[in-house]
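Supplied in structure tokens, the structure appears directly below.
A single protein chain has been omitted from the complex, and every remaining protein chain is retained in its original position.
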């Protein structure tokens, strides 16, 4: 690893984690940044390839080198992916799915996060007999492949009359988002000082009072984390989206799958890549914009057991 | 004219209540180029000839992706108006559970029995004497597609059967071509295997195994030839590293590969590419060995719905799907054969004509969907996927095949 | 009997966490206006008891009364208590004023009444200039004042303090200690105060309850606790440096052990003066006589000085007498050094005598 072990005088005073080195080209620095840059290539390569490919015309793609930048930049694949690509007989690209995805995302996001945060809060501060058992079941539930639950869920939704409705889908997202979110919220609320909770109870705040007046205002970071995780999860969902919706309300991922898997003649890699990027755009933007908050939120206690 | 008459009969037993326009959601997994054109013919027919609106619910991928979605929706009490399913044994249980609309009255009124040919198609839709689906096309899977361009490059004649094709392979390789294009997916490999088996051993032996499920025959010396042929095919396809069937077909179209064993739907791809049968490519039913084809195909089912408007519209739609005009338009586009024996397909190309001729001559086999359960078919697909991608010996593969047949249902 | 003379009563309180018995058969009566300190080392159950009284923990068995009302199963806010926590537990997103008024708003107190009470508490605690600030902008001492204020505005009968001064530095702790004392004198409320710091306990308490293992070892005034510890644990816990414990027997009105024979004429036996079994005598370092006073003592001995600790006000000497270690206090100006031999005397009238088996006072 990094060579900073030699206890040269003065180093000790520099601070714990090697702080700013004196020389920009020290061996340690070359190693450190070298490693980071190398790893960055691994992480950036697919994105680079996707972007570059999506800007090429098909003839250029057939020439071979997927890493070469486009000789002639064309936005046609993007236009096609957004508005023209066909699935079956519908040729309106991804555009239709975008609005649907948003319509699915918003209520799912709100419901799943509200329920999971209240769960986490109850588990952290208001334990009752059996609460840990339910929580353990929930955590094990995180390991069940969703597909196994497909039929039972169909039956449950049918029985409560939500099959095929938007709310059925919202419910499914809430249920399957619950394990990890509840774990995060529970850990976060556990990490908050318990005396604060006690003080609020002495001050006469009940279950909801403490939650809304004391806990909630202190929990912005973890809500950001939950929101980012859920936006990603719900937006990227294909399985539930396709089963619990109808063609006119198919989310974007279903249309992405249709475009990518509808091979008409030859595979239009550029359109596929553009469609892929378009579909990933919402979560990507959220990550790029609020990545810092995400890290902070996780640091703010989501990881404390 | 006939259509109008059919519509009249349909309307006759649909209740007297005024028909109002309904949105008819139709799920299917026809999304490749030729398929999409074909399905739009149906959509056009429904939209133009009725007051109803075809809402396309295409789900890309194979039936494996689409089927759970379709079944979940039907089970969950949120059915679509109509859905593609392969007829045969797939829908039996849904019918049994009373989830599918009984079309018998309509079929009798329109006299389906009289014009659907071969009659096995309607049998596939029949459960305990009642009819539950509309067959829309006939697909057969015993076709060898050959690229004229490729053989020209290699400087040899276009082969006339499988064995000639195998003999020509070294020449193709010398010319830097892939002898046989083969998509690396289990179902395509199973098709190749099925085509080889019927062509190599003939109908009788084939029936003993596939229809009667005689494991001894399946493991016997006669069938060993099939596995030897499959092992040969595996060698020929060594350098074919595509996944999707139409990409493999595209290798044949562009002359990069000599040939491909694929169902008759490959024809649609040739058509989209503007190629002409007999000039640019050749098709050999039964791999040029046995003049037989199976009669699988697609069918439409109509799940039971509550909405009376939709109920009525479903019957109208069923009637249209099987009508002459729609059959012609659809099957020409899709490259499959129509389900009616009473239409003139002079516009059909060389390959379709060959298929029709075989049908007329009675060279008809039951389709795997009718003889083997999806479960057994999946096991065979798994075996084939493993066999084609590995160096498994023909003997090992045969032994395992025999054991699958032994437990088949 | 005047019921109201008891402000808080705890009856047969049990608290179990699974198999662990955190509080056992606990009984305690706290008088109106009394300042009671719960003292003990960590894990003794003192904070747990306080939390039970506050209603923040469900008891396993037993009853709790506040002002004659059975509050065992009442909500914390319905018990007429105010509580101050070690970590202050101020709501970080609210201003000082918000923190002070939060409980009153929850109790739906009229707005002008809230303003009045907040103003009064702020005045008492001298935090008026801080009212609009958020806790993050306050120093530790200021935060603790706000925390106290939060209890104050509730206008309650009983104040509960859970180690309120532990997070403060030494100087601030001393100041606030005095202030708390003054506050108690001014308000005359019942106060229950948990601490592990015996100086705080001795200076603040009307009575101290010393706890160990979920039980009260002794409940009494600081004076009683210090001078008449009821058992060896209390004797050893209170006082710094700790009491000298010498094991031996009672023989004919004398304590005999470690070659010492100490006459027990001046000792007030609480139970029996004829105890046959092994006993231990406890003598506080300051009750070992040195210098001129030695001559007046009925029993004397010569010790060897091992370590001398100069504390300024007095000098602490660690010495050995044969195999026995003895600590004692001398005047701050006395000149002893390591290795000296010193004569010392014992005053048994202020000693404590314990049954070495039951560890209780004789």
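Going by the order they are written in, the chains are A, B and C; count residues from 1 in each one.
One rule holds in what follows: contacts are C-beta pairs under 8 Å (C-beta built on N, C-alpha and C of every residue); 3 or more make two chains touch, one makes a residue touch a chain.
Rule of thumb we're sticking to: contacts and distances are computed from a predicted model.
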item: From "Nitric oxide reductase subunit B", "NADH-ubiquinone oxidoreductase chain L", "Carbohydrate ABC transporter membrane protein 1 (CUT1 family)" or "Heme exporter protein B", the hidden chain's UniProt protein name; value: "Carbohydrate ABC transporter membrane protein 1 (CUT1 family)"
item: Residues in chain B touching the chain absent from view; value: 62-64, 67-68, 71, 75, 90-94, 96-97, 184-186, 241, 243, 373-375, 377-379, 382, 385-390, 400, 407
item: Absent chain, residues of chain A that touch it; value: 1-2, 4-5, 7, 12, 15-20, 32-33, 35-36, 39-40, 42-47, 49-50, 53, 61, 64-67, 115, 118-119, 121-123, 126-129, 131-153, 155-156, 174-175, 178-180, 182-183, 187, 190, 194, 206-208, 232, 236-238, 253, 256-257, 260, 269, 272-273, 276, 279-280, 283-284, 286-288, 291-292, 294-295, 298-300, 302-305
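FYI, only the chains that are shown with their structure count from here on.
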item: Topology of the chain contact graph, where touching chains are joined (line, ring, star, complete, other); value: line
item: Middle chain, criterion being Cα centroid separation; value: A
item: Centroid spacing, where centroids are CA-atom means, of chain A and chain C in whole angstrom; value: 54
item: Separation of mean Cα positions, chain B and chain A [Å, integer]; value: 40
item: Touching two or more other chains - residue numbers and ranges from chain A; value: none
item: Chain C: positions in contact with at least two other chains; value: none
item: In the complex, chain A residues that touch chain B; value: 86-90, 150-151, 154-155, 157-158, 163-164, 242-243, 246-248, 254, 257-267
item: In the complex, chain B residues that touch chain A; value: 25, 27-28, 30-33, 36, 39-40, 43, 55-61, 65, 68-69, 72-73, 75-78, 80, 244, 246-247, 250, 269, 272-273
item: Residues of chain A that touch chain C when the two form their complex; value: 193, 195-196, 198-206, 209, 213-214, 217-218
